[in-house]
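Here the complex is missing one protein chain, while the rest keep their positions.
Letters A, B and C mark the chains as written, and numbering starts fresh at 1 in each.
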Amino acid sequence: MKVLFFGSLREQLGIGELNTALPDGVETVGQLLANLQAQGDEWKLALGSGNVLFAVNQDMVGENTPVSDSDEVALFPPVTGG
Amino acid sequence: MKVLFFGSLREQLGIGELNTALPDGVETVGQLLANLQAQGDEWKLALGSGNVLFAVNQDMVGENTPVSDSDEVALFPPVTGG
Amino acid sequence: MISISVQEQDFDTGEEYRRLQQAGSGVNNTDVGGIAIFTGQVRDLADNPLKFMRLEHYPGMTEKSLQQTAEQAAARWPVIDIRIIHRIGDLTPGQQIVFVGVSSAHRDSAFSACEFIMDILKTSAPFWKKEQHVNGDSSWVDAKDVDQQRAERWQGGD
Partner (left out) sequence: MISISVQEQDFDTGEEYRRLQQAGSGVNNTDVGGIAIFTGQVRDLADNPLKFMRLEHYPGMTEKSLQQTAEQAAARWPVIDIRIIHRIGDLTPGQQIVFVGVSSAHRDSAFSACEFIMDILKTSAPFWKKEQHVNGDSSWVDAKDVDQQRAERWQGGD
């Protein structure tokens, strides 16, 4: 799967795109977030704010939305356009 | 006093401006309207719709607003600009 | 700053927009965060085509009324500039009638002040429209209840 990071998350992680297999036991975007947080302190710091939004295949979704290995998932802070 | 008519009122009356002394017994714009309605059938028809707005010295006012001989009074139908 | 014009001639909406951006200087005013604009133009009527719309007004009172409405908006919302232009005379379908533009630091006050001015103008500025139809008929435009309702909703809060 493809996981994208934007805004301050991208900057904090120093990475904009991650190509990875769907981790074992991950069925929702919320679970994917928890899995990524467990990758290390830097990940926990950037993704542990409780203020992370999700998009699956370019639609904003809630944390219980299912994800599959063929999805494009994006994690980002609240948007500030306009 | 100066009495002005606009829009359909001006057209129905065939007059845009009337220079007249303040009629006896007229103390408010509502009373001025009643006095004008009594000028004849044409006046009654044009001014008797119950849908006449008033301005005194170029401010829109209610029918109980006092008028004096030095005032500029205007009578007109509901406005339709914009 | 408030600027009001009641005029026969047309206006250039792009140019009026640039003036709101620049707020009197030659460069864009960096206090301005948002500009809301509304323009109205003469619509044609499918069932009874329009030759032109005649706009009559009450000289003197019209400008005073528009100025008061703009001042009410400026007292109610923190706006930077307000520009109102209203045309009079004979206007054909597609021609511009009215321009209301508001610049502000933030979009909420720009939107609210712009819509407030249009709603109050519709029910209190002394203009009257008469439609002259292609078939020779003519008729005064009636005031609409919905315009009265829209104006009254500003009497409560924002």
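One rule holds for everything that comes next: contacts are C-beta pairs under 8 Å (C-beta built on N, C-alpha and C of every residue); 3 or more make two chains touch, one makes a residue touch a chain.
Bear in mind that the values here come from a model prediction, so they are computed numbers and not experimental data.
Seen in the complete assembly, the chain not on display touches A, C. Considering the full assembly, C:Ala110 is the residue among C:Ala110, C:Ala125 or C:Val141 that touches the omitted chain. Touching the missing chain, out of C:Ile4, C:Val42 or C:Ala143, is residue C:Val42. Mapped onto chain C, the interface with the missing chain covers residues 12-15, 17-18, 21, 27-44, 93-95, 105, 107-108, 110-111, 114-115, 118, 146, 150.
For chain A, the residues touching the absent chain in the complete assembly are 4, 6-8, 10-11, 55, 58-60, 74, 76-82.
Note that only the chains that are shown with their structure count from here on.
Per-chain CA centroids place chain A at a distance of 71 Å from chain B.
In terms of their C-alpha centroids, the spacing between chain B and chain C amounts to 26 Å.
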